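The complex appears here minus one protein chain, its other protein chains still in place.
As written, the chain order gives the labels A and B, with residue 1 at the start of each chain.
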Amino acid sequence: MTTNATSPGRPRPERRQPGQDWTSWPTYDSAVLGFRDHWYPVLWSEQVGRKPVAVTLLGENIALVREGEEIHALHDRCPHRGVPLSLGRRQFPGTVSCPYHGWTYDLKDGNLCGVLTDGPESPIAGRVKVRTYPVKQRFGLIWVYVGDAEDPHPLEDDLPEELRDNRFVIGGRTEVRKGNWRFAAENGFDEGHAKYLHNTALWRLFKVMPAWNKTRIVERGDWLVRVQDEVHWEADMPGLGKWTNKRWWKRMPLPDAPGKAQNINPVIKSLDLPGFVSIRMPGILRVAYPHFIHYEWYVPVDTDHVRYVQLMVRFETGARAGLFKLKYLTAIRWLFHGQFTAQDAWMVDVMNAPPEKLYRPDLSLTAWRRKVEQSEPKVQPYER
Amino acid sequence: MTTNATSPGRPRPERRQPGQDWTSWPTYDSAVLGFRDHWYPVLWSEQVGRKPVAVTLLGENIALVREGEEIHALHDRCPHRGVPLSLGRRQFPGTVSCPYHGWTYDLKDGNLCGVLTDGPESPIAGRVKVRTYPVKQRFGLIWVYVGDAEDPHPLEDDLPEELRDNRFVIGGRTEVRKGNWRFAAENGFDEGHAKYLHNTALWRLFKVMPAWNKTRIVERGDWLVRVQDEVHWEADMPGLGKWTNKRWWKRMPLPDAPGKAQNINPVIKSLDLPGFVSIRMPGILRVAYPHFIHYEWYVPVDTDHVRYVQLMVRFETGARAGLFKLKYLTAIRWLFHGQFTAQDAWMVDVMNAPPEKLYRPDLSLTAWRRKVEQSEPKVQPYER
Partner (left out) sequence: MTTNATSPGRPRPERRQPGQDWTSWPTYDSAVLGFRDHWYPVLWSEQVGRKPVAVTLLGENIALVREGEEIHALHDRCPHRGVPLSLGRRQFPGTVSCPYHGWTYDLKDGNLCGVLTDGPESPIAGRVKVRTYPVKQRFGLIWVYVGDAEDPHPLEDDLPEELRDNRFVIGGRTEVRKGNWRFAAENGFDEGHAKYLHNTALWRLFKVMPAWNKTRIVERGDWLVRVQDEVHWEADMPGLGKWTNKRWWKRMPLPDAPGKAQNINPVIKSLDLPGFVSIRMPGILRVAYPHFIHYEWYVPVDTDHVRYVQLMVRFETGARAGLFKLKYLTAIRWLFHGQFTAQDAWMVDVMNAPPEKLYRPDLSLTAWRRKVEQSEPKVQPYER
């Protein structure tokens, strides 16, 4: 948009036509703020120091506070007068004090364990609590559980199975981006856009992609997997001309699934995946290359923001892992986790649906929405 | 306003008294976004190159795309997932492709003529359309028709008659300004403000204006014309003192209408105008000087913005036109089309009506509103 040609005013609402909205997926349609009863990655552990840090997760304001090796998560609001605890002071070990009147909370259970300005016998001490959230640290990330279970299920249940008992993670990024989390998740599992949107990405100098595919979605446990039945490297578009994604300096790979690839890493081979890309609740994407896997978490922040967490994993240790780490830091991190997925962020920001009109490759979206619907998840309430 | 003295908070709504609102003109009152079924000038042709340009017109988002000499206008939203087509790529001649999945639209009719990521036999190709808008180029400007007619009336019907078959335009400006289009149109035809608001304008070093007038509004075909029955160059205001707009270095002109002026350009003379200033639907102002005419179009953008298009026309060719063009570029453009009308833009931005309390010279406003009302125009719908 150019300065001259545009204006900031309020646009007229789009008129929705029947069959173009999300009423076929009512649970999904209402999940503006995502799903409760799950573990979500939020920040790198090193991003939370002695000073509390404010985050928003599924629309809930949360203060993250470090105490030694432990990270604690509290509802970010002092019940006294509504001041954010993330602005608080670390007056006594194991506690955080509201900056206003020194209401002091135990980091472990949110108990009001002392009120500095009301003396040692304050009658209200011990009678007020702020909500706390279960926290784990894994792969250098802080994971927070938003849900109602007294005793939440293990973090492992919300991790891809191949990550459950290892420490293979090489690197990653976490950042808040514009747009609802569902657009980000759909973008991740969406087949079609990679072939067009990303054909200007630098990453595509190294990774070729087909011009178009025929695709099927299959279910594998918790996951939906995108299977490529046909791969076309170029197409003669009637009335338009030739459309190609070929690169003369690259060999076109065979349309094999990673499960059938040669020289594949044994951990990835053991997954026996029928396709490269898979997705699962509550919004985790897995892109399996023969030697490494790229993961994305689409963590709901609020209605218009998503926390986008990317992880890169090579299931090896030692020199090979070290070399890959170097490759990650010098290239993959800014080419793929940076410039490539910034194109996705751009689309997730500007898109506006429903209404929508779906096409053949969108069977990945509808399969994902249907799978969400069938899993009967607990929607985070949201008052419009 | 000074920083110290003001604050950004929400003001209390003004209480409206009966007789001070716009209920006497219900059509006009509802025409927040203007009138359909008209041609509107939007940008200079040279402002649209190969890259699409986004504009908003009557609240509708439109992508302007150049193909050779032709300019095309499409609804600026890909029906697939709601990405603006103005962000699209020019992949194949005569088309624009949505940047997300390569949905490719024929610029002429908005037909989805190919879907790059769905192959040559995409079943959806040919079955989706984006709305297109009729476009013309005239006087170096791009004109867009917003309406429902299959076959819209000629652009000529929406032009002042003296401009229909010529190319005399000398120069102009087009820009988006703050404020609703109706305030801008009323400001243009409003008699009173020129005498006070503009008496600090540099343009007034050259053009004198009366202190006050007695005025009548007469109808001439599509136009309303402001006729000056009495012209007063100064006034003794009781209890206040002398109020004058005289300039000692200028002769006061006679209160003649342009139709009676000496040395008048024959085209302007033939209009036989009873007054200098006239207005017509859908919001066109004509200020006729003896040797040139200044026009303004008040093009609705959204509820709070108006596209303000100014044209300066001298009905001559050759050396005289060349000299005037020089005068326009060196003086008129910044003195009149710039600083002078910037004072109008200021008022259109800060005014806030209804409620309002009209005075004698406001018969120009009420005549205009009544004329709009009588012409029974098709109001662009707007949901508050």
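Keep in mind that, in the parts below, contacts are C-beta pairs under 8 Å (C-beta built on N, C-alpha and C of every residue); 3 or more make two chains touch, one makes a residue touch a chain.
Keep in mind the model is a prediction, meaning the values are calculated, not measured.
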Absent-chain contact - pick from A:Thr27, A:Ser45, A:Asn61 or A:Asn352: A:Asn61
Residues of chain A (touch criterion as defined above) contacting the omitted chain: 33, 43, 47, 53-56, 59-61, 64, 77, 79-84, 86-87, 91-92, 95, 97, 99-104, 113-120, 122-124, 128, 174-176, 301-305, 381-383
Interface with the unshown chain - residue positions in chain B: 1-2, 4-14, 191-193, 195-197, 211-212, 214, 232, 235-241, 243, 347, 350-353, 355-361
